[in-house]
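In what follows, a structure is listed as structure tokens, so that the remarks can point back to it.
Note that one protein chain of the assembly has been removed; the remaining protein chains are unaltered in position.
Coming up: chain A.
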């Protein structure tokens, strides 16, 4: 059986990256000829039986107040019990912020091999090999998992969500739940913005924008495209934009369908965080900017003239 960890956001909704994990897990189960089931730990406001449309037949739900906030230590112990009680042989996570904390703990707890950051379904005809991105997107590795229980965490945006028509049976799972040692005292969400890691389109600015006061023209384009906002390292270092918008080697790594880089030269460290984007557009007045070599589409021009026209052209589509 393939068990999929369903991650719940602070507002009680299932995270988009978990819908990708559900679709991935359901397709893997089909490939293996077994059932796909889900497990939910945090309180959810959604009707969980509706998650059956992603291909799971059953959802295990653990109801306990101690699970309201994510704590990797508590969650790993509960998930280990879920694996044992359900007889799962593969566990699927999203490689999102929670998945990065809990999947390794579960792996160590169960001595179950983990491939973190999978980008495709495993090859299962001869063993169990999972493809993942390595060397900051410059290569791939096929990684064999040799243990009886296998764990995969799927990179956000690496797998398309597919919806069918089924419903899932929701069953309560009895598990021992410890009191969390990590106490969450505040959650700050950037309201009205598209979370960067989940964004299908990302608009990103660099030093070419000349100052934080010019970000409005980038925000206008992002709003029209329903895109997440990002920036290059010098911009975050100069405190023009918050650190959580920095994408690149030492910032966040993202893989949107469309990445629009504006006024960014494209240093190799920046590319390392964005080169898994499916389509890259570069707007830069310097025709020699290295980013043009990695781009699919480009405009050599003054961004202060190009961006308003870009926003206007997108508006015309509607």
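Just so we're on the same page, a residue touches a chain if its C-beta (ideal position, glycine included) is under 8 Å from a C-beta of that chain, and two chains touch if they have at least 3 such contacts; residues count from 1.
Everything that follows uses one rule, which is that contacts and distances are computed from a predicted model.
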Undepicted complex member, UniProt protein name, chosen from "Transcription-repair-coupling factor", "Sugar ABC transporter permease", "SpoVR family protein" or "Electron transfer flavoprotein subunit beta": "Electron transfer flavoprotein subunit beta"
Contact residue for the chain not shown (choose from A:6, A:78 or A:115): A:115
Residue, one of A:1, A:32, A:50 or A:129, that touches the chain absent here: A:129
From A:27, A:73 or A:89, residue that would touch the chain that is not displayed: A:73
Contacts of chain A with the absent chain, listed as residue ranges: 9-10, 15, 17, 69, 71-73, 76, 95-98, 100-109, 111-117, 127, 129, 132-147, 181-190, 193-198, 200-201, 225, 236-237, 243-244, 246, 249-251, 253, 257-258, 268-269, 272, 278-279, 281-282, 292-302, 305-306, 309-310, 313-314, 316-317
